[in-house]
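One structure below.
With one protein chain removed, the remaining protein chains of the complex are shown where they sit.
Chain naming follows the written order as A and B, and within any one chain the residues start at number 1.
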Amino acid sequence: MASGIRIRAKLEDGVAEVKCLMKHDMETGTRKDAKTGELIPAHYITDVTCEHNGKVVMTAHWGPAVSKNPYFAFKVKDAKPGDVIKVSWVDNEGATDSVEETLE
Amino acid sequence: MQLQRRIFLSGAVAISALLAVPRALLAAYPAKAFEQKDPGDALKSLFGSAEHSPSDKITLTAPDIAENGAVVPISVATTIEGATAISVIVEQNPQPLVASFDLTPGTAADVSTRIKMGKTSNVIAVVQADGKLYSTSKEVKVTIGGCGG
Partner (left out) sequence: MKRVSLLVSGLMLLVSGPLLADPESDRLAFVNYFEERFPDVELEAYVNGVYALDEASYEQWLQIEEFPPYELAVEDGEELFNTPFANGKSYADCFDNGGIGIRQNYPYFDADRGEVVTLEYAINLCREANGEEPLGYKKGAIASISAYMAYTSRGNRFEMTIPDDPRALAAYNNGKQYFYSKRGQLNFSCADCHVNNAGMHIRADKLSPSLGHPTHFPVYRSKWGELGTLHRRFDGCNKQVRAEPLPAQGEDYRDLEYFLTYMSNGMETNGPGARK
């Protein structure tokens, strides 16, 4: 299966502007299923890691109040063409996903 | 390396915050902070202190009126030197801490995301730098839509 993270990176003056869209329900655990009336269990991304050429340059900790199908943009310094940016996440159920992008 | 490990083992997160140790090395999920129902408690849990001073060196971009409270686009950027973390708090959310970003010298202090807001509230951006906390805040109105609501 392809990555559930879509990524776009724009390199300008040594700074890579990275934008990603992650496929994830980000359920808060407080919503009720319309049909069964049961609470939909909390299911959300907890940790996001951004790497530049294999080195961690940013980590983020999220709660369920980040929107569904989260959008996340950040800037990597000292970036050059050929560098690899990797974004990965872990959610509260232990599932993971990641994506890599080579800068042009 | 040795110093950081000793701190980690002693569990004194408060001390580590004051020593501006790159949090990436101690990146355990701050579950307690996310569970707090009060913004001050969330900050204390996350950074060891709830004291923050307003700063005009933090730019918080958020709409005046959110089109939809489930998807509010926000950006936080700061020119404060040595910023090590940016946190986003929605004062009126049942759990105010929404997200926290740990920076390293490899990234700019500039992040954007989309957040959920339960109702009209102040959105507070907190920046940790040199062990101190700075903040800026903006009120974002969240309405019940007439046709979309």
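Heads up, the rule we're going with is that a residue touches a chain if its C-beta (ideal position, glycine included) is under 8 Å from a C-beta of that chain, and two chains touch if they have at least 3 such contacts.
Remember, predicted model here, so these are calculated numbers, not experimental data.
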Options B:E35, B:E67 or B:D130, residue touching the unrepresented chain: B:E67
Residue among A:N53, A:N69 or A:S98 touching the omitted chain: A:N69
In subunit A, positions touching the absent partner: 2, 4, 6, 8, 19-21, 23, 68-69, 71, 73
Residue numbers in subunit B that touch the chain omitted from display: 63-68, 70-71, 73, 114, 143-149
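Assume only the chains that are shown with their structure count from here on.
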Between subunit B and subunit A, distance of the C-alpha-averaged centres to the nearest whole Å: 17
Of subunit B, residues touching subunit A in the complex: 23-24, 27, 29-30, 34, 70-73, 75, 90, 93-95, 97-108, 110-117
Subunit B partner contacts - residues on subunit A that touch it in the complex: 15, 19, 28, 30, 46-47, 50, 52, 55-68, 70-78
